[in-house]
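Missing here: one protein chain of the complex. Every other protein chain is in place.
All chains are identified by letter, namely A, B and C, in their written order; residue positions are counted from 1 within each chain.
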Amino acid sequence: MAEIVSLSQAVRQAIHDGDAVAMEGFTHLIPFAAGHEVIRQRRRELTLIRMTPDLIYDQLIGAGCARKLVFSWGGNPGVGSLHRFRDAVQRGWPTPLEIEEHSHAGMANRYVAGASGLPFAVLRGYNGTDLYRQETLGNGRGGTTIRPVTCPFTGEQLTAVAAIRPDVAVIHAQRADRFGNVQFWGITGVQKEAVLASRRSVATVEEIVDALEPRPGAMVLPSWTVSYVAQVPGGAHPSYALGYSARDNGYYLAWDAIGRDRAAFTCWLEENVYS
Amino acid sequence: MAEIVSLSQAVRQAIHDGDAVAMEGFTHLIPFAAGHEVIRQRRRELTLIRMTPDLIYDQLIGAGCARKLVFSWGGNPGVGSLHRFRDAVQRGWPTPLEIEEHSHAGMANRYVAGASGLPFAVLRGYNGTDLYRQETLGNGRGGTTIRPVTCPFTGEQLTAVAAIRPDVAVIHAQRADRFGNVQFWGITGVQKEAVLASRRSVATVEEIVDALEPRPGAMVLPSWTVSYVAQVPGGAHPSYALGYSARDNGYYLAWDAIGRDRAAFTCWLEENVYS
Amino acid sequence: MTSQAGTNHADVSELGYSADEMMTVSAARALRDGMTCFVGIGLPSAAANLARATHAPGLVLIYESGAIGAKPNGLPLSIGDGILAETADAVVSVPEIFNYWLQPGRIDVGFLSAAQVDKFGNINTTVIGGDYRNPAVRLPGAGGAPEIAASCREVIVVVRQTIRSFVERVDFVTSVGYGSGPGDRERLGLTGSGPKKIITDLGVLEPDPATLEFTLTGMYPGVSVPAVRERTGWDLAVAAEPELIATPSTAELDALRRLEGSDHDD
Partner (left out) sequence: MTSQAGTNHADVSELGYSADEMMTVSAARALRDGMTCFVGIGLPSAAANLARATHAPGLVLIYESGAIGAKPNGLPLSIGDGILAETADAVVSVPEIFNYWLQPGRIDVGFLSAAQVDKFGNINTTVIGGDYRNPAVRLPGAGGAPEIAASCREVIVVVRQTIRSFVERVDFVTSVGYGSGPGDRERLGLTGSGPKKIITDLGVLEPDPATLEFTLTGMYPGVSVPAVRERTGWDLAVAAEPELIATPSTAELDALRRLEGSDHDD
């Protein structure tokens, strides 16, 4: 059963130095508040996993929390680059960042395999791409996370991707009830898979209610699949929580200048996260 | 785009002698009216695919429509046996019936593979069972629909099941709109996968409405994934359509005596389907 | 369900309850509050719902139809009854219930019935007698049972005990218990730990820690060891001191009869 705790307690208990952490939310319901708490608690050496790193991982990377990034699309949507990500990859600031890069279909299926208790998933993907070639460089047996697999019935060659099993999944949801059942709707992305693939999980929610009334398009993660629930209204800002808040597009636009400059970023961090 | 037609037209255009037909609906929303129309149109040599054959396939088998049954649980739920199914398997009446038998997990994954455009799916299943042994009898290379597959990353041996790609899927749903978008809710079973795995599809619906208002727990199959929609109120009887009708449990109980006896069944068919 | 299953076991004895009722109560007691329980078709549903109605209100009932955390106020007419969807914490598709929920081993206990069960807890619900292609009796088949038996952390089997249903070796292994004995589950890669109890209308059997052969460890009031052995198709071992299982309490019986009398819609 999920424990209902403060955000600071949830992060302290769920996320440790060196953990593999998946903070998911596809454009919608990105758990920014939890990400900032991880920065404040100065976690280090994390493997950060997320289909779209977005600003949340640009901030965690810039703050020096990460040693590795597992991802499939690393831009500032509609704006341009993630400069803290690029600075870490290209110049090792503030620490070097290893990357493990996939396509969306590959990442989604890696989570599906993790949620399904399987070591791999099969897809039609990667054939002919340099991502595939890159993964297998210097490794005669194939990549560590992408390899060919042959259909045992037809002989057709398809692609296997290795399961992702994070130590911790972190999501933001619209609501939880007092038992810790977590409900979210709208674009639901890959959050269910991320939570079910992970050993532990944290859900921040806009509000805690007495009972979760059924909603069109809503998913519910039962309390016993979630480790910690914390009430954090606005916890997805600057992304949005359908029914609660709108995307703060100005923040995304303004981030370009902040993220581009180490000093500006450091100052932003001091004023907006640490203080 | 789905064509909105009569039930008789839908069956005539979608289902032909010799087709592989999947009529799905897990306890809920079983497309009985469509099944009866198939009997009336005297289709023959069908391969009938369904996780739980239930009364609908007992009736189709008894009426001589089927040459093969692909299934995973063939009983009258809460009552006992399907006697027409047993008579066909054990005594070849009215015609011999070939069977291809799976577990629910295997069948569900075979539909998933079909819906995903993959030739197979991977699961933890069948190991140590006589279903698996049965499937591989007299076949050095393994079964036609169950075979071992090795994880290319860990070397672990798992089980592969062959995709199901029916010629036609038939489902019953609560509603469609005038464009042929089909909506169903409650226990949604494997209907989405069955439709997406099939070349053609028929959806009977309780009602056709101007617009599909979103509903908690509802799935929508867009019009362009469905071939024919027919309005058939009560088309799931004696199973139920959540929000429209209740399960007619008396019918399931009474079926035992009807199904047990060839003459009683033939008489039932004459009076309830052909007339 | 019970009225349809109709056997003489349903008769209420002079003890004030029937053998079936004792079995269901005993099975319900095996479930602890807060557990997650994958409920198989048939007898297990009554026991699981009884547990939730009595000592285990927080029991999480999971059905293969996709209902997770169902809270029916009576016995569902089928494993796909509307009341399951309407009262569940979440309803998911059939592929999802097997792939995301059952397969990874996140369910505490699988609650299964059987047409035949053998001394290693293997289950047959497929064919009896003859061979597979030409059986004496064709049963419904596997359903969700093989993967429930493989993947739940542990399994409990609820079944009426007869000389025909309790056999040395099942005619067809639909769902694997301990296979042919120690090491088989590991060799087969089955992730759950296997059947921990077989609960019948005579008593309770548990696997011997060394041999994994099911052994009589609990008996109901009024049932004798010879009577149990008479209805067992293998040379049944008996624990040194089999537990005498308490009779159903008034609360348990009342709750069970309320459930069974109610169907789902009252």
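In this text, contacts are C-beta pairs under 8 Å (C-beta built on N, C-alpha and C of every residue); 3 or more make two chains touch, one makes a residue touch a chain.
Just so you know, these numbers come straight off a predicted model, no measurement behind them.
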May I ask you to name the displayed chains that the omitted chain touches in the full complex? A, B
Hidden-chain contact residue, picked from the options A:S81, A:T136 or A:Q231: A:S81
Per the whole complex, from A:L60, A:A108 or A:L269 the residue touching the absent chain is A:A108
Selected from A:M1, A:I208, A:L242 or A:V273 as touching the chain missing from the view: A:L242
In the full complex, which residues of chain B touch the absent chain? 1, 115-118, 181, 192-193, 196, 219-225
Touching residues (missing chain, whole complex) on chain A: 26-28, 51-52, 71-75, 77-82, 85-86, 89-90, 101-105, 108-109, 111-112, 123-131, 134, 156-158, 186-190, 192-193, 217, 240, 242, 246-247, 249, 253
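By definition in this document, only the chains that are shown with their structure count from here on.
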Using the contact definition given at the top, which chains are in touch with both chain A and chain B? C
Counting only Cα atoms for the centres, state how far chain A is from chain C in Å. 40
Rounded Å distance between chain B and chain C, as computed from the means of their C-alpha atoms: 27
In chain C, what residues contact two or more other chains? 99, 103, 151, 191
Which residues of chain B are in contact with two or more other chains? 123-124, 156, 158, 217
